[in-house]
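What you see is the complex with one protein chain gone and the rest in place.
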Amino acid sequence: MSLIKRNIEYPIFVLIFLVFTLLNRFGVLNDYVMQVVQLACIYIIMTESLNILNGMTGLSSLGQAGFMSVGAYVSAMITTTFINVNAMNPVMQVVMFIVVTLIGAIVACVVGVLIGMPAMRLRGDYLAIVTLGFCEVIRTIWRVVPARIAGAAFGLTGIPKLANFFWCYLFMLLAIYACRNFMDSSYGRACLAIRDNEIAADTMGINCFKHKTIAFATSAFIAGIAGSLYAHLLVYIHPDVFSYAKSSDFLVYLYAGGVGSISGAMLGALALTVLPEILRFLGNWRLVIYGMLLLIIILFRPTGMFGGREFAFLKLKTGGIKTFHFSTFTHWVKGLFRRKEKEAATAK
Amino acid sequence: MSILTTNHLTIRFGGLVAVEDFNIDIEKGELWAIIGPNGAGKTTVYNMITGIYPPTEGEIFVDGENMAGKKPFEFARAGVSRTFQNIRLFGGSSVLDNVKMAHTMDCGYNYWDMMLRTKKYRSEEDRITEESMALLDLFGLADKKDYFATQLPYGEQRKLEIVRALATRPKLLLLDEPAAGMSPGEIDDVMALIHRIHDEMGQTILMIEHHMKLVMGIAQKIKVLEFGRTISEGTPEYVQNDPLVIAAYLGGDPDAHA
Partner (left out) sequence: MANFLQLLVYGFQLGSIYALLAIGYSMVFGIIKMINMAHCDFLMMGCYIVYFLVTVVFGGAELIGPAVALLIILLGSSAIGMVGVGIERVAYRPLRKRPTIMCMISAIGVSIFTQNLFRALPFIGPTPRYFPVLIEDFTVNVGPVGISFTRIITIILAIIIMLILWYVIENTKIGMQMRAVSNDKDAASLMGVNINRVISATFFIGAFLAAVSGTFYATAYPVVQPTMAVALGNKAFIAAVVGGIGDIRGAVLGGFVIGITEILITSVWSAIAYGFCFLVLIIILLFKPEGLLGKPMTEKV
């Protein structure tokens, strides 16, 4: 019994998945809402990948959209241009999807290492600028690749819709746990050391070059997976989608949620993906209010919405000094009621 | 057995000779100190023997190994560990994590062990935690293991930096002004700490320090630098009475004090 209680988050994950699926099946949540949820899962994966580079290793990278685009285009090119996946039976389609996602992620990983190796020599601001540059160069490359192969300026259409809520959710959980495993190990600690004080890390025997390369590789791999999911969810991709503006979106999600913490990245991405949809009733003023809310979050809560805390279910031993248990939440709620009772008692 | 040997170590920055012909031979278990006025090149010597600056001339041997052209992390793996003049702790991490980070180089699992959380990963992590906690316990910081490193008071931050350097189990520990900015009472604590590390743990230590009470109190051998050159070397008594040293610190004509 205690084994289940200690690991209660796993059944809860399954439960959440079932709840969403059933609500969709019975029409309570329409397909549009499910699309937003799936997109949120993909953006959570992207923000987690950025967290590895920026939050954990201190490398301000504005190139995540570039890695995402590599994953998206490589996997989509295989399923659309080179192999006609639509003609295969469902089991083969699933297998193909996993295979192309992995291939896309591996190519993204290689690109990440190639970009990271020269870029990591540079100081903070310059690193951001160089990665931004690489992101735009990759975008230009996708624009000039012949239209027969990757759609060029017209975009790549007709991608088979192989990604559904199950895959988005599953990969999201895998990405979160991969990041957690990374953080809670000597690799993660080395990255934190590099972030806080690179010279001290050097003199303590940490091979900064090797660890930064590993951070770039891991981050790009995860971003590549998200890219493949993205392509196979929206069935249409265009180079302009993966511009530096998208990279800066992820940066915003990360900082709004709380940089450096895995839970913060998750919450930030979730909140800021859902927020513009909730604000749809405002029509043209939607993004104006969104921009304003963003400013308010950053100005009044610079440590992020979650303030650097981590969820207790992640069971982090490194870094998660401030943890947020479910009991913390219930305690806070009870505290609100207790205060009301106290005020009522003193008023009498 | 010589832990550190340098021969004719020299470094030039353009036209400026920061350190000239620095020679030292530290045996296992010795406690050396380098003293000298500000700008004498003491920290520059440290930066050379930890690999941060490549020397213009000269050789460095750590435990017999030629360290020419090696990077700082290779020096650390060879067994040289240091603290810094302005404390360089990992501010965003806890006290315990700061010490655990020193174990990165002897960590026994690889990337896949980490991702898949194999038994090897678990056992190595337990070992690292155990060893780090033991060290913190030894120095009285165990109850503060979950504080952020920068939340500690100044004196304990310096202690943590020393503990972190010790966690790499170095052959040679370099202390850069361990008593900087401390009151006399705190200096006594630092003296006791260094004594403990040296006597009980048998650690070979090289120390840069300005507080003469600390230096004369514990150092076995002292080297005096001025303007990058070694002007004196020997036991504390010898150095204290050397007219060249007195002139360097107090100013004036060395012959006048003879």
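Labels for the chains are A and B, by order of writing; each one numbers its residues from 1.
Simple rule for what comes next: a contact is a pair of C-beta atoms (placed from the backbone, for glycine too) under 8 Å apart; a residue touches a chain by one contact, two chains touch by 3 or more.
From a predicted model like this one, the values you see are computed outputs, not experimental measurements.
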* To do: For the chain that's not shown, point to the residue among A:R123, A:R148 or A:R280 touching it.
  => A:R123
* Structure fact -> The one residue from A:I103, A:I141 or A:V235 touching the chain left out of view is A:I141
* Structure fact -> Given A:V33, A:V235 or A:V252, the correct residue touching the omitted chain is A:V252
* Asked: Contacts of chain A with the missing chain: which residues?
  -> 60, 118, 121-126, 128-130, 132-134, 136-137, 139-141, 143-144, 153, 199, 244-245, 248, 251-252, 255-256, 283-288, 290-292, 294-295, 298-299, 302
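Criterion: only the chains that are shown with their structure count from here on.
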* Asked: Approximately how many whole Å separate the CA-defined centres of chain A and chain B?
  -> 42
* chain A touches which residues of chain B in the complex? -> 50-52, 71-73, 75-77, 81-82, 84, 88-94, 97, 100-105, 107, 109, 111, 114-115, 117, 121, 125, 128-129, 146, 148, 164-165, 168
* Structure fact -> Within their complex, chain A touches chain B through residues 178, 181-182, 184-187, 189-190, 192-193, 195-197, 199-208, 214, 260, 317-319, 321
